[in-house]
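Missing here: one protein chain of the complex. Every other protein chain is in place.
Take a look at subunit A:
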Amino acid sequence: MEGGGESDFEREEDDAATELLRDRFRLSTISIAEAQAKRNNMEISQPIMACISELAFKFTEQLAKDLELFAQHGGRKSVNMEDVILSAHRNEHLAASLRSFCNELKVKEPQTERKRKKTSRKEDKATTSVLHIS
């Protein structure tokens, strides 16, 4: 039973952490949404802002689950860019936009030799071959 009490305590701490993250996340969402609305000369009512940030938070949690499952399916413990692109595979435009962002990131930060050997050679090959096809 002592184990049960301990996990209750953990759960409480977990909730507090979730709330804090949720608030930080809400602030980021609001600034992004407001910037986008301003571009359209629009205002957003506050409850809608809260809705959008709650929606985006749920989406993030779902994304985390998806990415974990994708990585596990690939026999990895670490999520990579291919997993993120895979999570958007139902929407071709979105996947293509993520793919180009991914290539931009690669160009911007040429990885160190050590890392390159370890992780990205396979990744590089995969993305370039896909690009050739499309």
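By our rule, a contact is a pair of C-beta atoms (placed from the backbone, for glycine too) under 8 Å apart; a residue touches a chain by one contact, two chains touch by 3 or more; residues count from 1.
In the analysis below, contacts and distances are computed from a predicted model.
Enquirer: Pick from "Translation initiation factor IF2/IF5 domain-containing protein", "TP53-regulated inhibitor of apoptosis 1", "Centromere protein X" or "NADH-ubiquinone oxidoreductase chain 2" the UniProt protein name of the chain that isn't shown here.
Expert: "Centromere protein X"
Enquirer: In the complete complex, which positions of subunit A touch the hidden chain?
Expert: 7, 10, 14, 17-18, 21, 24-25, 28-29, 31-33, 35-37, 40-45, 47-48, 51-52, 55-57, 59-61, 63-65, 67-68, 71-72, 77-81, 83-85, 87-88, 90-91, 94, 97-98, 101-102, 105-106, 109, 119
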